[in-house]
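Only a single protein chain was left out; the remaining protein chains are all shown in position.
First chain written, first letter: the chains are A, B and C, and each begins at residue 1.
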Amino acid sequence: MRQRPEGERTMSDYSAQEMMSVTAARALRNDDVCFVGIGLPSEAANLARLTHAPGLTLIYESGTLGTQPSVLPLSIGDGELCETALTTVSVPEMFRYWLQGGRITVGFLGAAQIDRFGNINTTVVGEYGDPKVRLPGGGGAPEIATSCGEIFIVMRQSKRGFVDKIDFVTSLGHGTGAGDRERLGVTTRGPTRLMSDLCIMTSDPETKEFVVTSIHPGITAEQIVENTGWTVRFALDVEETPRPTKAELAALRDLKARTEAAHRVPQTGEAAE
Amino acid sequence: MRQRPEGERTMSDYSAQEMMSVTAARALRNDDVCFVGIGLPSEAANLARLTHAPGLTLIYESGTLGTQPSVLPLSIGDGELCETALTTVSVPEMFRYWLQGGRITVGFLGAAQIDRFGNINTTVVGEYGDPKVRLPGGGGAPEIATSCGEIFIVMRQSKRGFVDKIDFVTSLGHGTGAGDRERLGVTTRGPTRLMSDLCIMTSDPETKEFVVTSIHPGITAEQIVENTGWTVRFALDVEETPRPTKAELAALRDLKARTEAAHRVPQTGEAAE
Amino acid sequence: MSEFVLLSEAVEAVMSDGDAVAMEGFTHLIPHAAGHEVIRQGRRDLTLIRMTPDIIYDQLIGMGCAARLVFSWGGNPGVGSLHRFRDAVERDWPIPLEIEEHSHAAMANAYDAGAAGLPFAVFRGYRGAELAQVNPAIKSITCPYTEEKLACVPSIRADVAVVHAQKANARGDVLFEGIVGVQKEAVLGAKRSIVTVEEIVDEFEGTGPNAVILPHWTVGYIAVVPGGAHPSYAHGYYTRDNGFYKMWDEVSRDRDSFRAWIKQHVLEGGPQDFARHAAAA
Partner (left out) sequence: MSEFVLLSEAVEAVMSDGDAVAMEGFTHLIPHAAGHEVIRQGRRDLTLIRMTPDIIYDQLIGMGCAARLVFSWGGNPGVGSLHRFRDAVERDWPIPLEIEEHSHAAMANAYDAGAAGLPFAVFRGYRGAELAQVNPAIKSITCPYTEEKLACVPSIRADVAVVHAQKANARGDVLFEGIVGVQKEAVLGAKRSIVTVEEIVDEFEGTGPNAVILPHWTVGYIAVVPGGAHPSYAHGYYTRDNGFYKMWDEVSRDRDSFRAWIKQHVLEGGPQDFARHAAAA
């Protein structure tokens, strides 16, 4: 997914994007073993590791176990992921022994489209056989969604992304509601939290529907309703999300500055080949 | 299997055991990839590598690919096998990618009992559920017998080992004769040659029965008949096996001397723990 | 038994129109130089197999080499869409592209099963995933012990595997290290193979803890192409040219700029150009 320009929703001293990343990072615990998707999940997971969760284990599907990159990888298999990993395994081993083996506590995913039950589409907009927009596809997500202990989702909130009905179920969330995962033989918890640039949603223990449990500072309930394609529900005791701390912001900005410097397009005129 | 003391069948300037090892070694070609059983097969395979087949690739089921030990290993996983290997893989990978993957041209096996069709017993003497002698079992052999391009067998010839009916089919040879392997869905050639201390037997292309095609110098057809538990057949044009050359004998004796020195029980009195 | 040849000779020798071809490399060690050679030799009607058909397959698809794509994630990593892939799927340009789409878990298992000489792979996957409804290759199988229903897919056993590695030795053994992906499985599962390497060495020394070695008797043709993975990278030799991936987004958006780029850099180029590109990255 293309990201909107930074600062679009800038607040007093941090951007909405920063609020989202910080909030997403906080969801991870020090002893989690996290299967990390590229992009926003990777940013959040690395921020967690650099702040409150130094013991967090990061796993990228390229085979790197316990990796500690100093900058955010552009791809799922950047060289630094391997260089800083505890160990690197083959891709079949990654998916067989590590993901399917049930050793991952959290799968951290993004999405193009999501519905109220955390089902994810990253395959097509339109019909599968006659797509309006052909997206990259599922990659690791279909089995991440069912094999990890639970799923966290981070994505920017908009009516286009948060839809009443996704065009294609790339990765199972809670299906059509409570009991669907069990009926499909899935024993993991599925999507439990969604962190956006507006709020935190939590999967309702009864209905499995995402409900807003925390609203970011300066955001109104109306903004959330306007940017959600389904009739969004709010918890009775909605909280205000704590603002990013100075330390969180500093760590995130350092990480992004290092990343930008490392990935800058060389200024050699023609990028050859 | 315990081996009889060396030199029991000593001839002019070499032993029957040496004749067997040299003959077995000659069966291997320079470009073979050989899955090596411990004991006599290992002796023959290493002798081949040290004489006419320096390009021979040796594989032991412990995971060592392209190993070049300077002494014969006592076990299938001696440290030197790993130290001198091109690469070492896990045991599951060995059996999955390398053996089952169909990459091995020759499986080199020994046996406790064998029948005229090259079926092998290394499991029990007597009834499986009430064994007279419980042997170690199949180990890698059942799948070596069906996954390698062809099977060579080396074993000392005796009525006790070369039997009319083996007590247990640990590893498939040609079953009850031509067509059995195909009926079982096996596409490899199975046992093609058997090298003993008396002769070379070759699997008859029509009947698949082992027939004597070469007799070692100084051995009579009667001796072979006496030491075979089935009514053994001889090819029309039985040859005399060429005697070991000086170079072959020297290489074999060097190898065995090095091996004996390396594996000698330490003379520290009590072998502790 | 491996044989050292020129890249052009290797492609001529092993790849025919209509072949199923797996050019692998999971972000790392992607055989770009070999992909260009396939374009230059004008192969047609290929079934292209690859977990992550990124730029290398975008180029082959845009040049009409592929009739069919077997894949699990088709994007420009960290950048966005593959425009030539999308143009083929969405608008049949330059020719229609049939797709067989999987998840990574399915393809990783299918490569594993291919290397293991099995006809199919069993895994716990596709539960609640709609791909299982649109891809008839995805079936299910019941565990004879627990009655659990599991997914299965056909194993991947390509006609030709094409990979890039760091080193070969004089005997033709091949060494990969760093992120090793599914290249070993792709080669072991394939009927024939081409390996491009950075260099030939006497001995494999100082190899890292997750080195993968393919013995010479499992490898087909080896061609020395320094820089042959560019704009991907070769661990220990050169880094990923992230700028190129971003640049490709612009070049490939437009059919004409894409063709102009291919003409200049592929049709009028050759494997000897890659060392320079990799050095500049």
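The rule we apply is simple: a residue touches a chain if its C-beta (ideal position, glycine included) is under 8 Å from a C-beta of that chain, and two chains touch if they have at least 3 such contacts.
Keep in mind it's a predicted model, so treat the numbers as computed, not measured.
Chemist: Of the chains you can see, which ones touch the chain that is left out?
Modeler: Missing chain, whole complex, touching shown chains: A, B, C.
Chemist: Where the complex has a chain not shown, which of B:175, B:229 or B:244 is the residue touching it?
Modeler: Missing-chain contact among the listed residues: B:175.
Chemist: Of the listed residues B:136, B:179 or B:217, which contacts the missing chain in the full complex?
Modeler: B:136
Chemist: Touching the hidden chain in the full complex, which residues of subunit C are there? Just list them.
Modeler: 116-120, 122-124, 139, 141, 143-146, 148, 150, 152, 154, 204, 207-211, 213
Chemist: Residue-wise, where is subunit B in contact with the chain that is not depicted?
Modeler: The missing chain touches subunit B at positions 1-2, 38-39, 61-64, 73-79, 81-82, 87-92, 94-96, 99-100, 119, 123, 128-129, 131-143, 145-147, 168-172, 175, 180-181, 184-186, 263-266, 268, 271-273.
Chemist: Of the residues in subunit A, which ones touch the absent chain?
Modeler: 31, 33, 57, 65-66, 86-87, 96-97, 100-103
In the analysis below, only the chains that are shown with their structure count from here on.
Chemist: Name, by label, each chain that touches both members of the pair subunit A and subunit B.
Modeler: In this structure, the chains that contact subunit B and also subunit A are C.
Chemist: Comparing centres built from CA atoms, which chain ends up most distant from subunit B?
Modeler: A
Chemist: CA centre of subunit A versus CA centre of subunit B: separation in Å?
Modeler: For subunit A versus subunit B, the centre distance works out to 58 Å.
Chemist: What is the distance in Å between the mean C-alpha positions of subunit A and subunit C?
Modeler: The separation of the two C-alpha centroids amounts to 27 Å.
Chemist: Taking each chain's centre as the mean position of its Cα atoms, how many Å separate subunit B from subunit C?
Modeler: From the centre of subunit B to the centre of subunit C is 41 Å.
Chemist: Which residues belonging to subunit A are in contact with no fewer than two other chains?
Modeler: There are none in subunit A.
Chemist: Would you please write down the residue numbers of subunit C that are in contact with two or more other chains?
Modeler: Subunit C, residues with two or more chain partners: 184-185, 212.
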